[in-house]
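One protein chain omitted, others in place.
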Amino acid sequence: MSSIVDESIISDFVAESREHLNRIEPDLLAMEQGGAALSQETLNRVFRAIHSIKGGAGFLAFESLKGLSHAMESVLMLVRDGKLGVGPELMDALFASMDRLRAMLDDIQASDQVPIAQELGKLSAILEGQGVEPGAQVKVQGKAEGGGKREFNLDAQEVASALSHGMNLFHAKAFLHRDIKDKGLTPLGFLTNALSVGQVLDAYIDPMEIVGLEACLEQDLAVTLLFGSVLEVDLAAMALKLPPAQVSMLDMKALRKQMKPAAAAKEVAAAPGPEAPAPAPETEEPAELQAAVPEAGRTAKGDNGPETLRVRVDLLTDLMNQAGELVLSRNQLLRALVERGRDIPGLASILQNINQVTSELQEGIMQTRMQPIGTVFNRFPRIIRDMSRQLGKQIEVQIKGAEVELDKSIVELLVDPLTHIIRNCADHAIETPEERKKARKNPSGQIILHAYHQGGQVIIAITDDGRGIDPKKVLTKALAKGLVKESQARDMSDREIVNLVFAPGFSTAEAVSDISGRGVGMDVVRSNTEKLGGHVELESQVGTGTTVVLRLPLTLAIIPSMIVGVSGHRFAIPQVNVVEFVWVRAAEVAKRIERVHGAEVLRLRDQLLPLIRLADVLGIQRSYLDPSTGERREDRRHELADRRAGESASVALESEPEPEPVPAKRGRKAKAAQPLPEAPPPQAARLQDRRTDWRSDYNIVVLRVGSNQFGVVVDELYDIEEIVVKPLSEFIQMCKSFSGATIMGDGRVIMILDAGGLVTQAHLHFTDLQAEEKLRHEEEKRKAAVAASRRRSVIVCTGAAGEYFAIPQDQILRLEKIQTSDIQRVGDREFVDYRGHGLPLVKLEQVIAVKPVAADLQEVFMIIPKVLERGTVALAKAGIVISDIIDALDVEVELEAATVNGPGILGAAILQHNLTLFLDPIDMLQGAGLLKGAEA
Amino acid sequence: MSQFATFRLGDRVFGLDIMMIREINRILDITPVPHARDHIRGLINLRGQIVTILDLAVRLGLPSREVGEDSHNIILKTTVELAALHADGTAKAFSTSSDLVGFLVDAIGDVVEADDAAIEPPSANVSEAESQFLSGVIKTDAGLLVLLDIKEVLSSG
Partner (left out) sequence: MTTGKPQLITKRKGDTLRLAPKSDLVASTVEAYRASMLKAVEAPGQAVVLDLSAIEQLDSLGITLVLGLFKSCQKGGVAFSIEGVKPDIVRVFKLFNLTKFFPVSEA
């Protein structure tokens, strides 16, 4: 049986419910703390969220979820109506129920398996204490013929949502026999169809129309629907496959009016218990909303805000990356055209425009990814609440600047570091109430989360009024762990010392707690922050408290980049320029790399790639790791070709295997720095030529600029990383080789290479190479032609016994068998009658020094060569007599000089184990004096 | 009265109005920038912001400095920051750079107070190359304090 509910409806419901829960968590905390000052708005928000979860769960028939949320709703309603005060018992029940709701949403299909009896029990106890029966539903009543009324059990939230989506609401009747069974539908199928064209707000069958078993099958029961759809009434009927008379639209104007918040004020009637609806006589009259609906207020209010649209994050990420690449291209364009600016009228202003639009585009896309820091902050009060109970501490959390926005990816990456810091605060920093009293502090500790803007950065400060960090203890530990030397420590300020907690491997917790765990240090906080292009610092006063300050960039201009190393320096190459990586082993360098016009080139597949050494282009002293000592040393060789062997590279290349290209895929680990093999003993190493040492392998990054490609030789290839582009200051903007700088995970600044700039800097001339390439292509073509010419189709035949001949097929016009008795002799010439003509015969021995064909043969063969006269094939001129045809072969042979000489002999080769003379029949005819002047 | 932070390059002592200084630090992990002009020492990571560090000695025509135990970077406020201070009335009108920039110096000395009237024009006994970057001298108990013309030092000329 098909499932009635579309999977996507369920997943939407789960996502929305989760959002509801996240949104109201701070409200629940506020309820707990607020006491009498609790605002109605907060309560309403919580109530609405739970109500809407209940509604969805009800429609989708998730019973446990509905049951629990219903109970929560009932309790909340009492609180909202001022009938129930907020106490710890109530809050514990609500928090516990929240956790259950979350658990159920985590695996919605198994939600009925989540145990909720305990939570339900707590809630029921509270309700029973108030003498209230659970149950609250909003009713839309259909006006019936004869004044009777029929109520729909309608979720007002859904009505509001349907209205806000521009839907019309319909009252529809479908008869089980006529409209469902007779049309081949099942009742479920009917509802499924309805769901596919709109929203089913309520549906029911009224059994009261039936009298009993006796006549039931003869009765046609009606399914009544309250149905929301953007369709107009005629189309809605068609979509529901119902006669138009059975579908009527509700009075939308009246409905909207009554959904207005003003009307909603306080009109929620005491929740009625579940009751059987009154019979609903058939009616085509529109139903109308009777009870006002408080929940509608939210939607109406929401409508005043700017319109929003859900967009997939990966799409935004994509757009952002594209924008980043566009910025790079713009920079290249500007650089390429800056000198032409004066020559082309109007160019300067066009460039200016492109410049600005690109920047604004990038900024706009960045903006779409902004998220308030509150999405992270708001989870901490709950964490602290639970922790403080567990630790027996009293801790208050204050949040300031929750509205400060940061790039979504930054917000996400902040979760872990902030959680770590906050847990540390609660676990280690804040003292127990007794300790605090002794120290004359408020027994309740404070943690303040504060986000604000400063100088183009976002600052997040986490302040606690706990015991502070003792620099003496930190220093002792840092010295013990060897993180600092005594000599360094003497010059360090207290502030510098406490910041040592960010050093890798440092952890100040004296007791291991199950909350903060062991040694998950602040170093993780630091490295995570720095990965974001941020920075973390700490200030602490013993006895007074600690402030951890994170400075973060607002947005990220992130581009995936290849990190390469030369002579110990690292550089980033934007992935957009990288085509592939080529690794040439030291032993093969000589064969792979050649010189064209004095410049080095790498032959990669059918392309010649100019090579540059990054160290040379950037003017960095080349260095290499000395194999014997492992130290970095100056490399004095200046040409790759110094490593070349003597042979001619171009010849050798043809049969050489290709260098190993590594596809330049994003995020993949490229060939990482070589694992160090066992170091050879020093003497052996010195003897060993560096040419074959693996340390002399070549890592080549193939880059693309426009349609040109070139190779950059680097020492090391590291990973591909997402880097944050920082613009160059005015002092270094003239450095063409770079497009920006970035900060690596270890805090170091590295330069971002500009592929176009490198081309300029290295004075690469692609045109020279293109000419060379063309030359080589022609050379190759010629060689191919030669090779093709060596390929022949031949007729292999014999003359005298043991003598073999091969004649190119394309030089043969005919092969004819002749009877020796038919051969006539005229003078010293022999003839045979061929198509009414006397055709002269040539005997092999007449022309070349071979034995004659045996004279006793009854039959022989003659080969009639193809002779061209004035470009067309002439009639048969003569036949060459052979004894037998052996084979027709396609052969590719290198002809050697034959021992036998004479006109018509091309050379000799072994064919099928026999030495075979290759003949040129035209030459033979000429040699025999039967043809004048070669025309073939 | 103005306050001058003093610093040393070799055996010379220079002064810089402290209102121009953003901070003094020992972030000496300086990434060199190939092909930059000689007096550009490189880039540092100042809490997530990139700062260009000038080799002030080279700019003044002196030999490049080795980074030593007392080496420091003096990071200048940007023109935007200075304009704000000036608008507040807390600082004179200074001109630096719109980018974050700092100087590598051999050592940091005391802060010296001096009346503006005590500032004298540069004496004649400095080299031509150097005098271009000097705005004045102050005679102090400890000796002659040479004041830099930051605008000139930072100019691209």
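First chain written, first letter: the chains are A and B, and each begins at residue 1.
Basically, contacts are C-beta pairs under 8 Å (C-beta built on N, C-alpha and C of every residue); 3 or more make two chains touch, one makes a residue touch a chain.
Everything quoted here is computed from the prediction, not taken from an experiment.
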item: Left-out chain, listing which of the shown chains it touches; value: A
item: Hidden-chain contact residue, picked from the options A:L65, A:A172 or A:A203; value: A:A203
item: Touching residue (missing chain; options A:A15, A:A110, A:A125 or A:L188); value: A:L188
item: Which of A:L65, A:L84 or A:I180 contacts the chain that the document leaves out; value: A:I180
item: Residues of chain A (touch criterion as defined above) contacting the omitted chain; value: 1, 3-4, 61, 153, 176-177, 180-181, 186-188, 191, 202-205, 207-208, 210-217, 219, 221, 223, 274-276
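Convention: only the chains that are shown with their structure count from here on.
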item: Whole-Å separation of chain centres (CA-atom averages), chain A against chain B; value: 47
item: Chain A residues touching chain B - in the complex, by the definition given at the top; value: 455, 457, 530, 533-535, 537, 551-553, 569, 618-620, 726, 729-732, 734-738, 741, 743, 747-751, 761
item: Of all residues in chain B, those that touch chain A in their complex; value: 29, 31-37, 40, 42-45, 47-50, 52, 54, 81, 97-101, 154, 156
